[in-house]
Structures are given as C-alpha cells and as structure tokens.
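One protein chain omitted, others in place.
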Amino acid sequence: MWGLTINVKRKVLKGDITLKAAVGVAAVSITCLLGLLAVELFLGSTRSITKFGLPFVEGTTWDPVHDIFGALPFIYGTLLTSAIALLLGFPISIGVAIFLTEKLKTKKAIANVLGTLIELLAAVPSVIYGLWGLFFLSPLLRDFVETPLHRYLGFVPLFSGTPFGLDFFTAGIILAIMIIPTVSAVSKDILNAVPNSQREAMYSLGATDWEVIQKSVLPYARSGIFGATILGLGRAVGETMAVTMVIGNTPSITASLFSGGYTLSAVIANEFTEAASPLYLSALVELGLILFFVALAINVFARLLLWRMR
Amino acid sequence: MSDYQTTTSKLETKRLKAGFGKLEVLKNVNLQIPERSITAIMGPSGCGKTTFIRCLNRLHELTPGAKVEGEVILDGANIYSPKVDPVAIRRRIGMVFQKPNPFPTMSIYDNVLAGLKLNGVKDKKILDEVAERSLRMAFLWDEVKNHLKKPGTALSGGQQQRLCIARSLAVEPEVILMDEPCSALDPIATAKIEELIVSLKRDYTVVIVTHNMQQAARVSDFTAFLYIGELIEYGSTKDIFENPKSEITEKYITGKFG
Partner (left out) sequence: MVQNLESEKVDLIIAGISLAPGVARRRRIVNKVMTGLVFTAVVLAMVPLVLILGEVVLRGAPAINLSFLTNLPRPVGVPGGGIANALVGSFIMVGLATLIAVPIGVGAGIFFSEWPESRLSIVSSFANDVLAEFPSIVIGIFVYVVIVLSTKTFSGFAGALALSIIMIPIIARTTEESLKIVPITLREASMALGVSRWRTVIRVVISTGKSGLATGILLAVARAAGETAPLILTALGSFYFPQGLFQPTAALPLLIYTYGISPFRDWQTQAWGAALILIIIMLAFNLSVKFFIGRRPAERAET
C-alpha cells in the first residue's frame, strides 16, 4: 500500500518536472536569443565603433569608396519619414477609432466589418505596399501633389526641390497608410475602455455627441492614445521594403520633402549584400544597432504609456 | 392618487413604456411629479426604477438597443417630440449617478464648471461666482475652497458625490434626477447628502431613486412604488408608508420581499 503511494507520487512529480523543464527551456531560449542578438550586433559593430566612435552618429558622409561612414543622413531620413507618417496617419487613425467606437455604438455589425477592412490594411505585406507605391502612388503624388506644390509654393524650403516622386514625401505617405491599422486598432481599444459613466456624466450636463468625445472621452484616454501613436511610430521606424522602394535611396539631409532620401532600414536592405569591405559591413551593422535602440526606446515608451491606462 | 395630481406638475409621464430590444422594462407608467418637491421612486431590484429615471432626461436612449414609447412632459411640452434637441433637455434635467463620476482629468474647479463652459461662458468673474455658489449649495465649498485646483478625484467618496451635485447645479437645471446617490457611500457621507437633498427642494424639483426605504421616508415628500415595470402606488410619503393602499406596496414596505 505504501509502496504504491510512493510510486504514484514520484511518477506525478516527474511528469510535472519534465513539463516545467521542457517549457522552461523554451522560455530560456528566448532570453538567450535576445542576448545573442544584442551581443552579435555589438560585436559586428565593433570595427565601426572603434574607427568612428561617437561622431558616427553625427557623421554626414557615407562614402563606401573611401571607407568613410556616418549615420546622420539615415537617422534623419528615418525620423523625417516617421514624422510625416505620424502627422498624416494620426488624425486619420483617431478619426477612425472615434467613428468606430462612438458613432457606431448602435450598429455593431457595421463597425465590425469596417474594423476588419481596416485591419486588412495590416495584412498587406510591406513589399506590396512598395510595389504599389513605386508604380501607382509615386507618379500620382508627383504629378498631382508635388508638382503643383512646387510650382506655387516652391519658395517654402519644404517644397523646394524638383519633384521626382521617389522621395521623403512619398515614403512618408506610404508609412502613414501603413501605421493606420496599428494606431486605430489600439486607440479603439483605449476608447472602448473609457467607462460609460464618464460619457453619461457629460451627457447629463447637456453636451452634444462631439462635446462628450472631446471633453470627457479623449482627455480620459489621453495617455493611451499617445501610447498607441508611439506604437505606430515604432512600426514606422522599422519599416523597410515599402520605404526603400519609394524613397530614392540616396543619403541626403535637406529640408526639401521632394528630395530623394534614405533611412536606416533601407540602406541596410540595399547595401548589406554588396558591402565590399569589413568596415563597410561593420558600419551597416552599427546602423542596425542604432535602429534597434531607436525601436526599443520607442516601444518601451509606448508600453509605459499604455500601462498607465490599465 | 388624485389629490396630488394637479396640473402644475413639473414633470409628467404618460403611457411611458421602455425597454431594451425585446425586453420590456417599463410597462405604461403614468406619473406626475410636482414642482419643488422631492419624489422618491422605490421598488425591488429589477422593477425598472433606474430605467424610469433615465427616461426622464433622455439618457435611456443612448444605450444600444434601447426603446422608448409614450410621453414625458416637462412644463407642458413633450420632451420626446421629434423636433426637440435632447441636448437642451439634459441641461434642464440634470442627473447624479450612483457611483460618483467626477472627471479625473479636470480640477475641482473645472469639474464644477464643465457644463457651464460648454455653453460658451468665458467670463472669469462669472465662472468664479457660479463655482462658489454651486459648491456652497452642495455643502462642499468650505472643504474645497482652498483646493480648487486639485483633481476632482482627489476627494473622498462623499465629497466626490457632492462635487457631482455641484456640477449639475452649475448649469441651473430645473429638475435634478438622482439614481441611488448614496448607495456607494458610508453612513456619515450619506447623512450629509440627504441633508443636501432636502435643502435642494426649495429651488429644484428632485426625483430620487432609492432602494433604501428609510431614506425615502426621511427625505421625500412623495413616493412612487414601482413593481415589475408598473406604477403600483403613488402618494405622499406619509400616506404610502402609513397607509399603503395596495397589498404589494404593503408587503414591500414591511420587508416581506425586496
């Protein structure tokens, strides 16, 4: 009798331990993977870091022929295109989120369909955005937006370059489209989480629908919406294919939106496999490291903001 | 029922039916609410008293699937008439909720004036005056007068509820609806609020939903008893509690159910 009990106990325990160990290994491997990633990125950048040091971040020259490398044009391009993306994508995303949560309260079915359709935007692979951007959007923007802007407002530095269509502007617009699903989906969740009692309090004071949104829902959801936006920014910063196919791929730092440019991710995609010298390769890896840090910082920030809403 | 049914009722419901989708919660309620008095709406849970009160300021219709039929007449005009703007109604008929809901992103000062500012009032002098007057009427001024910039949620539960009352008062409503305003509060805070409610009847018509019979007896002038969506009995509070005409009313009052 006793023997039986002891045997059963041991078997059960063994199974438990095996399971925990097995899945524990899986969990450990993720941490190890991340560690390895960070280590390899650093190691790969060492040559470039020791050669150029901190000035690498401010360096404006990218000259593979003479082995001189600087990251600034790419940091600039990444920031500029992301800024355009946020500027245009944020209002649209918020509008969508507001419409779906506040205006379609009574028509859940339509809200669901619309929501799905917008999420389909996220299902389109980046390279197809790029293809569409290259052949459809870029010529369209060049002829109907950039050229008129340049002709009539060309004295403004932003619109000063001769528009070719493959430039910061087009890249920014494509990114704006690409972040809409993210920002609007998260914002929608945030808005839904605002307690109804807040809306009712506002309604009972005699407020219109919009006033309820503007004065009680949006302020309450402020930090969450900000977090959603930062999340979208993180997405924009890491985008590669769509950007590289429409941005022109020339390192440049200029005020003109119609100038060709380059981003951190685009230059890596384009030049990595052609990198002739070890220093060249290392510089590109260092760009990857910078990109990683930028994306990390943005995402940690976003999560902090979203955490506050819960 | 007839002694108190005069033509000078402030608010009156006629054949009021309300519900959600297929569910009928209120089935033909005809009630007259006299001006400058406190009317308590009582009944066991599920009797429709909250739905009833939310029909009075057209809040019920904001719930998806909500349905309303019949008339609610304010000063002789039906507030559900198609040309009436609910926004205007809700300013004239204010509401205080069960759980205090001050706006967390606004200061106490801004909370009180939230409704007033909607109507475009910008003059600082007027805003200050209204804020002080409303807070005084809500018995809150002395406690917060030096802390007006603090967030609305930095107050205790009872204080928050008084803040919400002050907020409703600031837009100068004619009717104040209260949906179990004390049920989330401790006895001391409750007593303060009951005192405040009684003081309001001098200038306002108050309708208060309560499941606490003693509160209804303490505070109200008239009482209506609802049961499964129907108005069973209505009369002066004294009459209802001492001489209930309906058997159901009597059972509820003596605690046989509810």
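We call the chains A and B, going by the order they appear; numbering starts again at 1 in every chain.
The definition used in the following text is that contacts are C-beta pairs under 8 Å (C-beta built on N, C-alpha and C of every residue); 3 or more make two chains touch, one makes a residue touch a chain.
Not measured: the values here are computed from a predicted model.
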Given A:49, A:114 or A:279, the one touching the chain that is not displayed: A:114
Absent-chain contact - pick from A:128, A:156 or A:276: A:128
Residue of A:77, A:238 or A:251 touching the missing chain in the full complex: A:238
Listed residues B:66, B:118 or B:138, member touching the removed chain: B:118
Absent chain, residues of chain B that touch it: 74-79, 81, 83-85, 87-89, 116, 118-121, 123, 126, 129-130, 171-172
Missing-chain contacts mapped onto chain A: 12, 15-16, 18-20, 22-31, 33-37, 40-41, 43-44, 91-96, 98-100, 103, 114-132, 134-136, 177, 180-182, 184-186, 208-211, 213-214, 231, 234-235, 237-241, 245, 265, 268-269, 272-273, 284-285, 288, 291-292, 295-296, 299, 303
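Simple rule for what comes next: only the chains that are shown with their structure count from here on.
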Chain A partner contacts - residues on chain B that touch it in the complex: 57, 59, 62, 64-65, 87-92, 94-95, 97, 99, 101-106, 114-115, 118-119, 164, 167-168, 171
For the chain A and chain B complex, residues of the former touching the latter: 105-106, 108, 195, 197-208, 211, 215-216, 219-220, 222
